[in-house]
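For this view, one protein chain was removed and the others were kept in their places.
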Amino acid sequence: MAQQEIIISGFGGQGILSAGRLLAYAGMLEGKNVSWLPSYGPEMRGGTANCHVIISDDPIGSPILNSATTLMVMNGPSLDKFENIVESGGIIISDSSLVTRSPKRTDVKVYEIPATQMASDMGNLTYANIILLGKFLEVTGIISKEAFEQALRKVLPEKYHYMIPDEMKALEAGMKY
Amino acid sequence: MAVVFKRPHALRDVPMHYCPGCTHGIIHRLIAEVLDELDIEGKTIGVSPVGCTYNNYEYFNCDMQQAAHGRAPAVATGIKRVHPDKVVFTYQGDGDLAAIGTAEIVHAATRGEKITTIFVNNAIYGMTSGQMAPTTLINQVTTTTPYGRKPELHGYPIRVCELLSTLDGAVFVERVSMHDIKNIMNAKKAIKKAFQVQIAGKGFSIVEVLSTCPTNWGKSPDEALKWLKDNMIPMYPLGNFKGKDLEV
Amino acid sequence: MGEKLLMKGNEVIAEAALRAGCRCYFGYPITPQTEIAHYLAKKMPQVGGTFIQAESEIAAINMVYGAAGAGARVMTSSSSPGISLKQEGISYISGAELPAVIVNIVRCGPGLGGILPAQCDYFQAVKGGGHGDYKMVVLAPSSVQELYELTVEAFNIADRYRILTMIMGDGILGQMMETVEFRDEEEIIKVDKDWATTGTEMKRDHNTITSIYINPEVLEKHNQKLQAKYRKIEENEVRVETFNCDGADIIVAAYGTVARIIKNVIKMAEKEGIKVGLIRPITLWPFPVAAFEKYSEVPKAFLSVELNAGQMVEDVRLAVNGKRPVYFHGRMGGMLPTQKEILDKIKEIVKGD
Partner (left out) sequence: MFDRRINIFTGHFGSGKTEVAVNFAIKLSELSRKKFEHSAGIDEKTAIVDMDIINPFFRTVDAKSELEKHGIWVISSIYANTNVDIPALPSEIYTLFEKKEYKVVFDVGGDDLGAKAVSRFRQEILSDDYELFFVVNVKRPMTDTPEKIKEMIYIIEESSGIKITKLVNNTNYLFDTTAEDIIEGHKMLEEVSKETGVPIAFASGLRKPLEEAGQVIKVPLLPIGKLIKLPWEQDGDEGLEIEI
């Protein structure tokens, strides 16, 4: 795929922005052009948070997305807000532990994963976003597991590097689901 | 032959523009003498204000920068942070320092900027012809308080030394006066100490100099000095507020 | 090129300033540019530089005035309401001909307005928000890489001409991350600042920095000197990107974030058989007049797309000088035009003959 346009959306504090940064960083390590644009409005404090990530073989025009090839949602309002801007043939990945309804679209591939429940079972709620990213990596294949692990090393402060093996386990759990 | 009068080297040999009887000239001379005595003219950078002394950069031999109204302490901060080994002073009047530039002086002091401020308080705006200053006394007539300064309309005079001495960053605070020879000599001592405090890296130092404006007060120079003594000093008591015993 | 990193626009401005030899930063927090201050608060002490969170924007710009007068490479950053507060100092710095860099990550106004992207400070930046006949060089990057390149360049231009240089972006540029490749070493021009207040060391006459000229003849001469300098900058420092303009039916003028959107529109229009060109001023002042003159025979028209009610369009009209119609499309309040709405406007113009 020449260009992946991803919108990640959920509540502030679910790791929405950092999931986007991880994707962008991993994309860069794969030698792609990338951009990451957060919603930086009042939403940052507790409300909904979203970010736009572009991973492309070509130079990126606008970093602002009017449509997306992939939508990753971690709450109901986000699905309501963004479901319709996914391109036909695109992907919706939804955290079914928190998003109670299924997407209505029939022209896109839908993956519903109880990521928050799985993360809870693994003992750390903050892995939910990684689990969903696992599914994205598996479906699109644009980022290798190795690049993702390297991105984790770059993005996470060194004191959290001990968590990387568990995070990679979460990623694999998502890929396999 | 003994030299009894000599122009300090730090003062340029140019005529000053001040009205006859104005004490700015004396204060300039005291600063210049201190620069000479401490041998710091070559490493001193001064900041000129807006007011009657807006162009005193013409009168000092050290490097000088002219600042916007009230902003001299911020400008001095910028200079001092670039040249921490140099001596930086501001020269400000009561409108400049205590009205439009209140935020700048309070925060330069509270940051403990290692600069020295010479604050000339003559209780009136000289440059714009005699309007009320923040330091104008109660009942004092000015062009904007034609019926006298009334607390209920115009508020009260601001005591800058008392205010700044509450700040931990201000380490040397003293008020002096120009009304007679003895006090002028005291003023020089205070100015010298203020510079020494800066050189020793102790923090912010300020000397408030009570001064006259014969023209806008409408008084002869003699009467003006007497008016200062009788009216300003009761409101603005002389003395050291902080840092008297600082080792420098 | 050297290290390749994924960074936020605001961080890149700060990093670029450090790489350009800036060792003095004075600022006051305001969204959406605050990361510049965060970054420099952390990094300045590590390189022996000065970071001060000033008590106000007014104090910050006057600290810049002092530090620039003392010969340092110095920067401040803010967003629209803060830039308004700095105007007095901007005028003084311009009058005293000091080099310094100001960053404006523009908010949507007027008043407190909002933090979302806008270009409503164009007039303030290029026509002068402060008093007096002065000019600033205004640079308008449109990518994170360009934020780096132009921030470094801003310091060089400032020193070369003893002028204020402004980097003008918006919240999107400040907040977005893209890859940026840093050079191992910057080319920093060395200028002899023999006018600076560094202390005479008793070896030279005193330097005085001022914007007051008592004698009107002398003040007029000083102003003429400033104007001559501005003409020289207009000759030498124009930066512009022309994209897809040869053979275009219609040319869009846009800068910064909007130019990025236009590049997508160009692709969409191509599919519909319309060839759209883009002239992207990189220097908003000096304005790239020659680029517009060169394409003033474009078959249809010019269209200026901006995040305001129509500001740059005035300069586009002056440059096109009546040879072709100049249309305007703008959004305000932090709203961005969609690619489709711009394409619709283009189609309407192209069909309209």
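Descriptive notes on the structure:
Should a chain be cited, it is by its letter among A, B and C, assigned in written order, with residues numbered from 1 in that chain.
Quick note on the criterion: contacts are C-beta pairs under 8 Å (C-beta built on N, C-alpha and C of every residue); 3 or more make two chains touch, one makes a residue touch a chain.
Nothing here was measured: the structure is a model prediction, and the numbers come from that model.
Considering the entire complex, the omitted chain makes contact with B, C. The residue from B:130, B:157, B:203 or B:243 that touches the chain not shown here is B:130. Interface note: of B:122, B:165 or B:215, the residue touching the hidden chain in the full complex is B:215. Of the residues in subunit B, those that touch the hidden partner chain are 17-22, 52, 54-55, 126-130, 143, 214-221, 223-224.
For subunit C, the residues touching the absent chain in the complete assembly are 212-216, 219.
Methods note: only the chains that are shown with their structure count from here on.
We define each chain's centre as the mean of its Cα atoms; on that basis subunit A and subunit C are separated by 34 Å. We define each chain's centre as the mean of its Cα atoms; on that basis subunit A and subunit B are separated by 62 Å. For the pair subunit B and subunit C, the distance between mean C-alpha positions equals 40 Å.
Contact of a single residue of subunit A with at least two other chains is seen at no position. The touching residues of subunit C, when paired with subunit A in their complex, are 4, 6, 31-32, 115-116, 171-172, 175-179, 257, 260-261, 263-264, 267, 336, 338-340. Put simply, subunit C touches subunit B in their complex at residues 24, 26, 50, 52, 54-56, 58-60, 62-72, 74, 88-89, 92, 96, 197-203, 206-212, 214. Only residues 12, 41-45, 47-48, 54-55, 57-58, 60-68, 71, 74-83, 86, 103-104, 106-107, 111 of subunit B touch subunit C when the two sit together in their complex.
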